[in-house]
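Below: one structure in structure tokens.
Shown here: the complex without one of its protein chains, the others still in place.
All chains are identified by letter, namely A and B, in their written order; residue positions are counted from 1 within each chain.
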Amino acid sequence: MSSLPGIAFQILQSVFVVLAAPLLTGWINQCRAWLQNRSAPSILLPYYTLAKLFHKDAVMARDASPLFRLTPYVLFGCMWLAALIVPVLATDLPFAPAADIIALVGVFALARVFAALAAMDIGTPFGGLGARREMLIGFLAEPAMLMTLFTAAFISGSTQLNTIVETLAHRDLAIHPSLAFAGVAFLMVLLAENARIPIDNPSTHLELTMVHEAMILEYSARHLALVEWAVAIKLFAYMTIGVALFAPWGITEGGDWGGLPLALAALAVKLALAGAGLALIETLLAKLRLFLAPEFLASAFLLAVLGMLIHFLVRG
Amino acid sequence: MATSLSGQLVNLLAAFLLLLAFAMLSQRRVLTLIHLFAWQGAALAASTLIVAYATGQAHLYFSAALTVALKVMLIPWVLHRLIDRLYVRWDIETLINIPTTMLIGIGLAIFAFALAAPISQMASTVTRSTLGIALASILLSFLMMIVRRKAVPQVIGFLAMENGLFFAATSATYGMPLVVELGVALDVLVGTFIFGIFFFHIREQFDSLDIEHMEKLKED
Partner (left out) sequence: MAPPSLQFSPIAGSLAVAVAWLAIGLAGLIPAGNALIARRLAFPAGALAGLALAGFGLQAIWLPAAQLVLPLGLPDLPFHLRIDALAGFFLTLLGAVAAGITIYAAGYFRKEAAGRLALIALQYHVFLASMACVILADDAYLFMVAWETMALSSYFLVTTEHRLPATRSAGFLYLLIAHLGALAILLCFGVMNGGQGDYTFDALRAAELGPPGATLAFLLAFFGFGAKAGMLPLHAWLPEAHPAAPSPVSALMSGVMIKTAIYGMVRVIYDLIGGVRWEWGLLVLAIGAATTLFGVLYALMQHDLKRLLAYHSIENIGIILLGLGMSMLFIGFGHAAAGALGLIAALYHTINHAVFKGLLFLGAGTILHSSGLRDLNEMGGLIRRMPNTAFYFLIGALAISALPPLNGFVSEWLTFQTALQAPLLEHGVMRSLVPLFAATLALAGALTAMCFVKVYGIAFLGQPREAPHAAPAPGGGRDAGALERIGMAWLAAGCFVLGLLPSTFLQMLNRVSVSLSGGGLPAEALESSWLWLVPTAAEQASYSPVIFLSVIVAVTLLAFLLVRGFYHGRARYSDPWDCGYPEQSSRMQDTADAFGQPIRHVFGPLYLMKRHLPAADDRAPRYSVQIEDRHWYLLYLPIARLAEFVSSKVGLLQRGRISIYLLYSFLTLIALLVFVR
């Protein structure tokens, strides 16, 4: 299983994800602009932004601790690990068993904790505000995500993403009501974790309405570039997990270079549709009052638990 | 356990029904409640149609048509007109807060599933695993009736309960005899009209549809 072509495939897959993630963000911004009847920016705008940020001098507060400076790299590392593990183009990759779905949720939790700690580092009220709100959303989003993935795990009998995707891709077309519940819950968690409307507005500039942006207010230049890049990779990873769980057709085996073009094409189509869908949801919904966000996420959590229970009922 | 396509579709619609019951439990706006109720009626009609097609029972087509006419079109329209004339728009307070209600709902769902498990073994229809879901949606609608403060959501809860009963009947025994069904449908229609009349009386008496005011009718 640890063959050299397999490892090369896996590393290439992760590089592909890291490089393609800002493109997805650009596509979603374009769709949003079209839906809001504005003229859209270039789809490559996130890349230009990243390049611009890397060129700048970093401006930091005088009291910034080493944790503050380390966090953007740690965030980037965590998201790269997620890109390595999620079956984007192929299942059965050699290092994919290093982390199953629970560890994947753990990676995102690690990133969230480091971001929150860095936010509290400077000592301004905004950092504390961002950290507090992020943890408020996270404490329900993480269990909801875990329960959603558990539903998929119960259906396929394993917590390995490889096995789950293979089981769901290759079995006969069966409609699982529990997966339907899990899908709705997953969508709600995706919106919450990636700081999208209705939980958070990614394009706000009013500090008191921010959740995620408030945590990264103090970052600039290369640190900000790494954090923004990590956010884009996170969105890409979440969407790919959703695609892998709920629409896994077209995915290829590790080391099978022949199936690669089909996998790439299928992924592009699925992500384009998903991105447009996300933009549509963001345009139709309005941002929730902050204390309605726990209710939103509690509904996601309960839906996921309900999906698990329905699985047990319908199966036996 | 490979169930046929129709069985899977009915399972999916049953899950959708349960989802709607939970959504109604957590909704605050009365207008959305009516829409959800209409969707529930549509899901019910669709599942009856599928069962009719899969088993070839002609009278189920008729009851599906009746469901569409009554529960998707007529009753929501009546309720709409009612809340228009009563100026009811929001129902913000419930007796206990919404997350706790949802937790109790989950508990009821588990209870219903556990109760229905042995019965499902005995039934031989194509839809037997949905009995638990139907029972759960009945209990959830009952819960909604208990925790709401205004009168209109309570009526919707009552109607949703009847939806659940109908679905339970379809899933266990291929529907009730047509005569009974027509009788029940008529009862529900008449009941809705009577509720409407009561709403006006309550509002005239207390200037509000909050049921707490009815406690003033006590003897002391």
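Note that a contact is a pair of C-beta atoms (placed from the backbone, for glycine too) under 8 Å apart; a residue touches a chain by one contact, two chains touch by 3 or more.
Just so we're clear, the structure is a prediction, and the values are computed from it rather than from any experiment.
Colleague: Based on the whole complex, identify which of A:Thr124, A:Thr204 or A:Thr283 touches the chain you can't see.
Modeller: Result: among the candidates, A:Thr124 touches the missing chain.
Colleague: Which of these, A:Ala109, A:Val184 or A:Leu288, touches the one chain of the complex that we don't see?
Modeller: A:Ala109
Colleague: Using the touch definition up top, pick the residue from A:Leu23, A:Ala90 or A:Leu140 that touches the left-out chain.
Modeller: A:Leu140
Colleague: Per the definition of touch given earlier, which of A:Phe16, A:Trp34, A:Tyr47 or A:Phe95 contacts the omitted chain?
Modeller: Once the missing chain is taken into account, the touching residue is A:Phe95.
Colleague: Go through subunit B and note every residue touching the omitted chain.
Modeller: 97, 99-100, 110, 113-114, 117
Colleague: Residue by residue, what part of subunit A touches the chain that was omitted?
Modeller: 54-55, 57-65, 67, 70, 73-74, 76-78, 80-81, 84, 95, 97-100, 102-103, 106-107, 109-110, 112-113, 116-117, 119-129, 131-133, 135-136, 138-140, 142-143, 146-147, 150, 153-154, 157-160, 162-163, 207, 217-218, 222, 226, 291, 294, 301, 305, 308-309, 312-313, 316
Note that only the chains that are shown with their structure count from here on.
Colleague: I'd like to verify one number: the distance from the centre of subunit A to the centre of subunit B, where each centre is the average of its C-alpha atoms, in whole angstrom.
Modeller: Taking the mean C-alpha position of each chain, the two centres sit 37 Å apart.
Colleague: Quick check: in the complex, which residue numbers of subunit A touch subunit B?
Modeller: Residue positions touching the partner: 172, 174-175, 177-178, 180-181, 184, 294-295, 298-299, 302-303, 305-306, 309-310, 312-316.
Colleague: Spell out the part of subunit B that touches subunit A in their complex, as residue ranges.
Modeller: 1-2, 8-9, 11-12, 14-16, 18-19, 22, 26, 98-99, 102-103, 105-106, 109-110, 113, 117, 129, 132-133
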